[in-house]
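In what follows, a structure is listed as C-alpha cells, so that the remarks can point back to it.
The other protein chains are all here in position, but one chain of the complex has been omitted.
Then we have chain A:
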Amino acid sequence: MSGGPYPWSGGTGQPSPQRISFADCRVLVVDDSKFNREILHRFLAWVGIGRVEFAADGQQGLAMLEARGADLVLVDVDMPVMNGLEMCRRIRSNPSWSDLPVLMQTSPASDPAGVNCFDAGASDIIAKPINPGECMARVRLHLEKQFFLRNLADFHRRLESDLRLARSMQLSLIPDFRRLAAVGARHGLSIEGHFEPSDELGGDFWTLFELGKGKVGFLVADFSGHGISAAINTFRFHTLIERINPMDYAPADWLTMLNRPLKDLLPVGQFATCFYAVIDPVEGSLSYAAAGAPSPLLLRDGTATLLDASGLMLGVSNTPLLTSDTLPFPPGSSILMYSDAMTEAVDRGGHLLGENGLVRLATESLPGGEGRLARLLARFDEVVARPLADDLTAICVTRV
C-alpha cells in the first residue's frame, strides 16, 4: 500500500543508519610498556583507527585527554605515578567524560572478573595476555556504541530545539492577551482565551476578526489527531483564512467556503471540527455555524445552555452539513467555546467530565466579574486528572 492516502501508507522502510568512520576516531593508549604500546598501536591500525596517541602513565594520560580529547581510552591497570584504576576514577569524576569509553587491560591473576576495574568506572575489560581479535572487537563495539549514542543525543537535541521553535510559531497564530484586551475594549466585550497543546505542538487553532459595524467573529477549529501533523494542518488553515476573508459572509456561508479547499487538501481521515460565531453588540445577537464542534455553552441570566454545534467536520465531504443559528446575546451574556479535551477530560474517579460536568463547573464559576475563564479553568484543574490526552482550547466571551 505504499504511496496511498492513509496514515500508515507511503513509508519506504527505515532510513539506513549512518556508518561510523574509524579513520576519524581518536584513541588514547595509556601504558607504561613501550612494547605493549606498539602492539596495541598495531591492533588499532588493523581496526582502521585514524589517530592513536600514547601516554606512559595515568597522570600524563589525563593531561593529554584534557588537552586533546579522545573517542576511547585504552588503559593498563599497573602503571607508575598514577595507575589505571585511579585514572579511570578521575575520568568518571568529570561530567563531560561520563560517557567516554574506557577499556582496561587487566590481569586475571590480580583481578579475576575485573571487579576492581568496573568499580573504578571502566566500560569494559580486556584480559591479558591480549588476544588481538578480542581487543579489536571490543574497541570496535565501544566506538560504535559511542557513535550511535552521540547521534541519538544530537538528534534529540535538534528535534527539541526544532519543536520549541515550531511551538512558538504556533503560539504566534493565536491572538495574544493584548489583542484580546484591545478588541474587547473596542466592542464592549470581555474576551479570555486559553490555548494549551498536549504535546509541544497541537491541532487546535482559534482566532478572532473585527468584521466592521461593531461585529466580532470568533473561529475555533480542532484538527483530527494531535502532534506535528495536526499542527501543520493548523498552519494550512491559517493560510486559508488569510486568503478567504470572513468579511460580510454569513457564518455558514463562510465555513462552506473554507470546506472546499480543506477537502482537497486533507487526506481521507483528517478533518477539522469548527465553530464560527459572530457577535453583533449593536443588534444584541450571536450568529454561528458549526461543523461537528463540541457544544458551546451559553450563559444568560445565570442559566447555562449547550448550543447545537453538530455537523460534518470540515474536509470530510464536498457537501458540508452545518448547523447554524442566531440567538439573542444581550449584555451580561457569556459564551464558552472549547475543544473536546475539556469534556473528554477524566476526573480522578476515572469518569469522563462530559457535557453535564462542564455545565456544572461553568454554572459555578462563570457568573461574577472579570476572570471568568480563569475561575473555570481553576475549577477544571481541581476536578480532572492531568496530563490531558488532547489539546485544550477554551475561549470565554462576555458582553459587558
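The rule we apply is simple: a contact is a pair of C-beta atoms (placed from the backbone, for glycine too) under 8 Å apart; a residue touches a chain by one contact, two chains touch by 3 or more; residues count from 1.
By our rule, contacts and distances are computed from a predicted model.
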| remark: Complex minus one chain; that chain's UniProt name from "Phosphate ABC transporter permease", "Na+/H+ antiporter subunit D", "STAS domain-containing protein" or "Ribose transport system ATP-binding protein" is "STAS domain-containing protein"
| Which listed residue, A:S224, A:T256, A:S285 or A:T363, touches the chain dropped from view? | A:S224
| field | Absent-chain contact - pick from A:V81, A:A185 or A:A389 | value | A:A389
| note | Cross-chain touch to the chain not pictured, restricted to A:Q170, A:N259, A:S295 or A:T393, is A:S295
| field | Touch criterion as defined above, residue of A:L312, A:L327 or A:V383 at the omitted chain | value | A:L312
| field | Hidden-chain contact residue, picked from the options A:G48, A:G214, A:G284 or A:G354 | value | A:G354
| What is the set of chain A residues that contact the non-displayed chain in the whole complex? | 5-8, 222-227, 268-271, 273, 292-295, 309-313, 316-317, 321, 340, 344, 352, 354-355, 389-390
